[in-house]
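Pasting a structure below so you can have a look.
Note that one protein chain of the assembly has been removed; the remaining protein chains are unaltered in position.
Chains: A and B, in written order; residue numbering restarts at 1 for each.
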Amino acid sequence: MTGKTLLIGNGPCARRIAEDLVARNRGILVATPEQGFDISPALAAKYTAETSMEILTETKVISCRGSAGNFSVALKHNGKTRKAAVGNIVIAEEERRIPCFSLYGLTPASTIISLSDLKPLVPEPPGNHRRFAGITSMVFLSGIVEESNPVIMEEIMAACLKLQTSEKLKTYILTRNLKVAADGLENMYRKTKTAGVVYIKFTDAQPEIVQMEDGRVRFEFVDEITGDFLRLSADLTIVDEKIAPSNYATELSRIFELDGDPNGFAQRDNVHRLTVCSNRRGILVAGPARCVQSISDQYIDAGNAVLSLLEQERPASDQGVEKARIETGKCVRCLTCYRLCPYRAILVNTRVAVAPDACERCGICVAECPRGAIGMGQQESSKPLVLPAITGAKAVKDDRLPSITAYCCSRSAARAAELAARLGYSLPPGLQVVEVPCGGSVSLGHILAALNGNADGVMVLTCHEGNCHSEFGNIYARQRVDRAKALCAAIGMESGRLVHRTLASNMGIEFAQAVAEFEKQLLEMEPGRLKTGKK
Amino acid sequence: MTQKTVAVIGGGVTGLSAALELARFDISVDVFEKSDFAGGHAIQFACKAADRCVKCGACIVEEKLSQALQDPRIRILTGSRIEKISKAERFSIDLNQKAEYIDAGKCTSCGVCSAQCPQDGAVIAGVSKSHLPFYAIQEDKCRYLADKSCTRCQDACPETAITLDATATAISREADAVVLATGFSLFDPKNKPYGYGTFQNVVTNLELEGIVRREGCALKPSDGQPANSVAFIQCVGSRDAKLNHLWCSKICCGSALRMAQLIKARQPQTQISFFYIDVQTFGSDFQAFYRQVQGDVHMVRAIPGDIFQSEGGRLKITCVDNQTHDTVQEIFDLVVLSAGLQPCEQNIEVIKQLKLNVGDDGFVDPSTANGGEISGGVFAAGTVAGPMSIADSIASAGDAALQVIKYLEMGEKPI
Partner (left out) sequence: MPDSLEFIDLNRLDHTTFRNWQYSQDYCITCGLCASSCPASGIDGFDPRKLIRMISLGLQDPVVESRWPWVCTMCGKCENVCPMEIDIADAVRNVRSLRERQKVPGILQKGLEAALETGNNLRLPKDDFIFILEDVAEEIAAEPGFEGFHVAVDKKGADLLTTIHNKLVNTHTEDLKHWWKIFHAAGENWTVPTENWEGTSWGYFTGDDEAMKTMAGRIYEQMQKLEVKNLLWPE
């Protein structure tokens, strides 16, 4: 899978990725809506000398087709569209700062500015007083209404340190929870205090903030430590900023059909995506496009992105493993699989087919296809993938005890079952653990087949919400259990025979407790009347 | 590139992540873990999801260990301590490999040895299903190793997997590059005025993780009953100039508050108080989380001064009341000290031999981590360079892996 890389972005993270890739002579196409791409002169020279890198400025991505290793991206520049064939894509957009004026009830003015407005004014090296002529007091507002973060606090502290030591200004920082969770920040906090910066911390109360006519801002509050009523007047007020993804990053998330997060970042904070992965193979999200980051975080992300790109050139770890496969003869092009695939691995052309390099074998499509037209190795829509059952140690088969079929997600519940056994919990003798690749691969058919076969009760045990590798497999699983429960109710069967629970791989005792509790519930019922004894 | 070998020192989440990344490039990786169980501190954490994942990353550590164990290009050696590292053209590593008291090939992790052992703490259990054997003999507590006075585990083992006379071995390995991922040490709060080590029901955050992982809820060590009231005391051993720990450990606020929510979900009647200085941000929607948790937890913005024992193993905490300025006393069943992350003293020797710079705070200087030329084939990643979350440790490992590859490629065909 050695194709060109499409790098969409600007700023330190994108720059480092570009530099690394060019140094390795890999084909790279940079596309940014901005007027320039911020690269070093050395790199620019390389760019002109060799053709391993192409930079497109004032260019936006319009659409994308294809899958990992084989993307066709439409790019628009000056009204003209062009198509590019790339092997993989990296979104490395810069952050967007949203000043918090309105949070504090302030209107921007020459005396009321944002942190980004201030930064270029703070002289480097210190000593230039002219900019702050007539200003004695500077008040920084950070995280008073909405919590802040260490990236912002570090910038504020750095600015205050320069201003306080060099400019003979009095600086005040008003905040709620002081953010120090970054390298060196506690030390910097100390330095700012010895330099004379005054910190006012609020817990539940807020200061009264009044923007005066002369542009100064007056603050009135009770100091939480001394109990005194204090009044502070600011000649210059600096408000903090919310660090958000760029609008374009959010747009890209939609264009590339990524699982974005509710705040607009192009990567959802699913732990399976660490560090720079998205829900689609071949598409990476690095830097501020995926979460709030410091500059050093961005460099680390860049390294991870390059590493991932190099890895994608290697034979995939699941190469040779059979992926989902659509039987053309049965497919009616309803596009259910296309709409549901969490990894966007279904390609719709003259035929609807699974892109094997993008398929993660979750089995959701297999479970949902109304025609049963999709197979995956041994997994077919009504025949689950059965692995050796995990029962407790020293289990004795007793026909009076309920039979339980537990469909267990391989990433969570099945591993928790192993842990439970390892910890020595004796599991119900009638328990049969059926390991499935994802909770989403458990179809209604599987559940009914179990009830119709050997099970008095069926458990569907999946990852916690927000923890599913397929993002939604566990949600579908729960919905199917709900549907099955409704069906049971319709035929007068106890819906308590079906349960959906969430677990993680390290929840051994909870697994044991869940199955024990379920067995107890089933003991209070008659044997399931749909059972035929078939496994 | 010709076949290369990399030594990863430390089998925690960072070391395992680095090993997996390197193995993807068909690099042969030796992971040396000094303790009996791989996974480091992170694998000991409990899942703190009530119904939704809280994104701590603890389950990912399980996955990484499982994958690393299955990868033929990675060899994990537990119980292995570095004696000496030197570099000529390649790195030479001399290790002391702990005696194989329990034969991994025969052991079924049945637990009979642990049940039979009369000495507290002489046979300890792992936490993960990937920990095989699941039990390990502790040399400093074992009676046989002290004075040959007890052979109960050896006698009782149904698989005859135990050999108490086994001896340590010296082994040598070579590597083309080294990744230092030795992690951190948890601050020991015994000198703080909280009775840690004296009062049974005063525990550290890590110990509570262990309790919840094993028992499924917050039980009191004194009697194994659920705690009806829990106090979390933050910043114990962090933000402390007196200890020379002038840093924030970054993860404890998130860890404690998520744990508090879990306890509340499992045991809704529990009263929980959270004593803090400044709550640090974590997660992608901290604002919403913070708002919600304040409904479940009594937040007190002051750190308690003294803890005295009360009846029934309960604990009396003295803390200033921010309104009246007077001290008030409150009784809790369980006190959890959020102990900070500090540099691991046992690893100083290794760090010295690897010629890595150490900052004033004792952590490896990040500028020599992921260093390339500067460090001559030695790379540092994870909490050995400073406190960080599981997610950040994984990212750190990934960046280090890239730097390792760049280093290995020098003078060779690129990968």
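Structure notes:
FYI, a residue touches a chain if its C-beta (ideal position, glycine included) is under 8 Å from a C-beta of that chain, and two chains touch if they have at least 3 such contacts.
Quick caveat, the model's predicted, so the values are computed rather than measured.
From the options A:44, A:85, A:212 or A:225, the residue with contact to the chain not on display is A:225.
Although one chain is not drawn, the whole complex shows that of A:71, A:132 or A:189 it is A:189 that touches it. Among A:162, A:201, A:344 or A:446, only A:201 touches the chain left out of the display.
Looking at B:277, B:315 or B:356, the residue that reaches the missing chain in the full complex is B:277. Summary of contacts with the chain left out: across B:217, B:303 or B:331, the touching residue is B:303. Taking the whole complex into account, chain A touches the unshown chain at residues 136-137, 170, 172, 178, 189-190, 193-194, 196, 198, 201, 208, 220, 223, 225-233.
Looking at chain B, the residues touching the absent chain are 193, 235, 239-243, 277-278, 301-306, 318-322, 324-327.
To be clear about the criterion, only the chains that are shown with their structure count from here on.
Centre-to-centre separation of chain A and chain B, using mean CA positions: 25 Å. Listed in rising order, the residues of chain A touching chain B in the complex are 20, 24, 146-150, 177-183, 185-187, 190, 201, 203, 224, 227, 261-263, 265, 269-272, 274-275, 291, 296-297, 299-301, 303-304, 306-308, 310-311, 314, 317, 393, 411-412, 415, 418-419, 421-424, 463-467, 502-510, 513.
Partner chain A is touched in their complex by these residues of chain B: 21, 24-26, 43, 45-47, 49, 51-53, 55-60, 62-63, 66, 109-111, 127-129, 131, 134, 213-216, 239, 241, 246-248, 250, 253, 278-281, 283-287, 290, 299, 301, 322, 325, 366, 370, 386, 391-392, 394-396, 398-399, 401-403, 405, 414-415.
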